[in-house]
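A protein chain is absent from this complex, but the other protein chains hold their places.
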Amino acid sequence: MKPTIGWIGLGNMGIPMATNLVKAGYDLTVYNRTAAKTESLQALGAKAATSARELVESVDVVITMLSDSATVEAVLLDEAGVLGGLRAGQTVIDMSTIAPETTRKVAEAVQARGVSLLDAPVSGSVKPATEGTLVILVGGEQAIYEQHKPIFDVLGKASFYFGANGQGSNAKLAINMMLGLALQGLSEALVLGEKTGLDRQTFLEMVGQTAVNSPIVAMKTPAILAGEHPAAFALKHMEKDFGLALDAAKSVEAALPATSAAHQTFVAAKANGLGDQDIMAILLQLEAMSGLK
Amino acid sequence: MKPTIGWIGLGNMGIPMATNLVKAGYDLTVYNRTAAKTESLQALGAKAATSARELVESVDVVITMLSDSATVEAVLLDEAGVLGGLRAGQTVIDMSTIAPETTRKVAEAVQARGVSLLDAPVSGSVKPATEGTLVILVGGEQAIYEQHKPIFDVLGKASFYFGANGQGSNAKLAINMMLGLALQGLSEALVLGEKTGLDRQTFLEMVGQTAVNSPIVAMKTPAILAGEHPAAFALKHMEKDFGLALDAAKSVEAALPATSAAHQTFVAAKANGLGDQDIMAILLQLEAMSGLK
Amino acid sequence: MKPTIGWIGLGNMGIPMATNLVKAGYDLTVYNRTAAKTESLQALGAKAATSARELVESVDVVITMLSDSATVEAVLLDEAGVLGGLRAGQTVIDMSTIAPETTRKVAEAVQARGVSLLDAPVSGSVKPATEGTLVILVGGEQAIYEQHKPIFDVLGKASFYFGANGQGSNAKLAINMMLGLALQGLSEALVLGEKTGLDRQTFLEMVGQTAVNSPIVAMKTPAILAGEHPAAFALKHMEKDFGLALDAAKSVEAALPATSAAHQTFVAAKANGLGDQDIMAILLQLEAMSGLK
Partner (left out) sequence: MKPTIGWIGLGNMGIPMATNLVKAGYDLTVYNRTAAKTESLQALGAKAATSARELVESVDVVITMLSDSATVEAVLLDEAGVLGGLRAGQTVIDMSTIAPETTRKVAEAVQARGVSLLDAPVSGSVKPATEGTLVILVGGEQAIYEQHKPIFDVLGKASFYFGANGQGSNAKLAINMMLGLALQGLSEALVLGEKTGLDRQTFLEMVGQTAVNSPIVAMKTPAILAGEHPAAFALKHMEKDFGLALDAAKSVEAALPATSAAHQTFVAAKANGLGDQDIMAILLQLEAMSGLK
């Protein structure tokens, strides 16, 4: 029998993910400070709780999809909210991208109530969230992961188990820094191409035929050619994730020279007002640094 | 009617490429200082010239596939060799990866003899060279490119025209720096993963499901897991190409911060004896820098 | 009349600094978990408290010189210790190098008790601490700084007022990153010199004659020539301070590309076991990265 699920966090990612669970037949309760955000889900049959506490008390599994470490702490460790409402035997699945140390801190707190926690951040943005084709990176007890795999199978096309709590978060930071560096690398190549007179469209078609082609290149090609970068994944969030990856690297003594160089470019982009545009707007920052525009 | 072709440069790339031309029915003459290198091609029907001069005098099209800018200059600008043997109406196709300025210098010299030059470096290493699935990046006169496109169709799965002489070389430098940076990024992610305790095989499988997956990841996965890196594309050649890209960038005033950081890691790898291993051995250098092994 | 002072934190820096205050005639009380550390000061006339609480309750001014942000929080925000013992009108002077945000958090907590806080980290290591020639960087209320300037005049050769709480810490991070980068730059020059065959002693003498000469070069020259780097200022502390500077820069959106590149080299040095040696051991890491030794 399917567990009942409570969902907290109805942003760009949370809404389509929760929608997929309702459509898959899960008994879903949602809570959001802004009640309007719950309407589309209620129209599909989801219930709405009037508080996080009420939500927690009425479900088997609590899923959170929040913006950062501080928000996750604020929501999950609130004695008057989620934390105080937990009861032994429940599972909390946190799908936010946060610092591994925050994951471990939260895990400890909920485990003290007899509750299991999985950190299960995702790779993929709004489109795969909507299509249920996310890639899900899981940390926590393996048995708990296996038990809840059906939920991940609805939300994503694949899920991977990486070990104890924090390892899902660590895997997410590692894959995200690859993403940021891939787009920094593409942008540096495009700037060199622009400066040396290569036709941009031809260059991108060529990339599409080579061993460094990746789905993200085709996804970003229309925006690159249009020169407009509405956010699919905001540049400021990539800057944050680079920061988390470098913090994790610092604490385990891993040297990441190119990641660090790319991060500084993202900091510059944010300082120059590009934070709310798409991650691909890093191209605009690199163009500015090379005297273009 | 197919033009007759003379091929100079029978290294790891040159032999399979020339072989494909013979198999496709081209009348091919080869020359190599080490005569033994020409045997397999002669067995397939190629002719062997006893000197570069003799080769040049007997063909319509001369193709060179050499190791660096200095060698290309030495071979093509030799008055007693290729240069002196050229006659108006011939075409030289240089498929080596060299500095765009060398391309332009050589083009000028051969054009003074009424001969056209295409710079046509390739993306792809031994396997696509053997399978005829290289990607070919062309600079020179467009009409000359169109005229010789059938040759490129034998050697590669796609060819792209990028403009005047030097633009094929520029495109090659831009795509190669993306390659180097992609493997540096993958390696930095793997080192972070190793230090934080992520299972490497699971991580690579996960990468294969995400938007940053590219053919090169799957190609390098067996070597990464085995920890052995016999050269498909030697690290020292990538170091050289990074250097050429940064030199080109310097001359056109393009700032490439992450490329430059990656290049320094490749210099370190070469200084630590990894130059003759595969480009993927950059992982070993990053591991050493993080105190692993 | 001189205020009575309580000193917490008797490490390599704290002991000589506290000693100078006693010698200057201040009525000083010390507390340290390891009682043995207080002996030399008691021999000079200092009193020893049996607890931080007792110390706080018996003095006008509390000075802390501790190792990091976490320790400062633990010591100053302890309700059963310092925090609970404070009374309105006292001043706390924290001379530790910590994150500006920690400074502001601690300042707020003590101000709620009617107590003023100055953040007053120092530039200089054991020798200037002993000689009373530190440079002191102060944040907090200007009047409180002026009031306690006589204390700073004993401890240092100069003190500078930088504004509200946290600004002393910010100034310290900025000057320390200059220090780290100066020694990274010196080391990179020495490695290039070593690889190109320049005599190291002659090179260092030459640096001493140029516009980039600074006291730190002469201070480190004997260790460089001896190839031995016992810690005056441990490399791991510089790595920590680089990290704090980059965290501060990230939060105010300042891009620091060379600082960030140097920081990664320090992370690599720490990962390779050089953390407990002197900051100048960064030379050994750069030598290793260039295949030397």
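Brief remarks on what is shown
Chains here go by letter, A, B and C, matching the order in which they are written, and residues are numbered from 1 within each.
As a working rule, a contact is a pair of C-beta atoms (placed from the backbone, for glycine too) under 8 Å apart; a residue touches a chain by one contact, two chains touch by 3 or more.
Because the structure is predicted, anything quoted here is derived from the model rather than measured.
The residue from C:35, C:112 or C:158 that touches the chain not shown here is C:158.
Set against the missing chain, the residues C:17, C:61, C:155 or C:289 yield one that touches it, C:289.
Contact between chain B and the unshown chain involves residues 239, 243, 249-250, 253-257, 260-261, 263-265, 267-268, 270-271. Residues of chain A in touch with the missing chain: 257, 261, 267-268, 271-273, 289-291.
Residues touching the missing chain, restricted to chain C, are 100, 123-124, 135, 137, 157-158, 160-163, 167, 170-171, 173-175, 177-179, 181-182, 184-186, 188-199, 202-203, 205-207, 209-216, 219, 245, 248-249, 252-262, 264-265, 286, 289-291 (touch as defined at the top).
We adopt the following convention: only the chains that are shown with their structure count from here on.
One finds 38 Å separating the Cα centroids of chain A and chain C. Counting partner chains per residue, chain A shows two or more touched chains at residues 249, 253-257, 260-261, 264-265.
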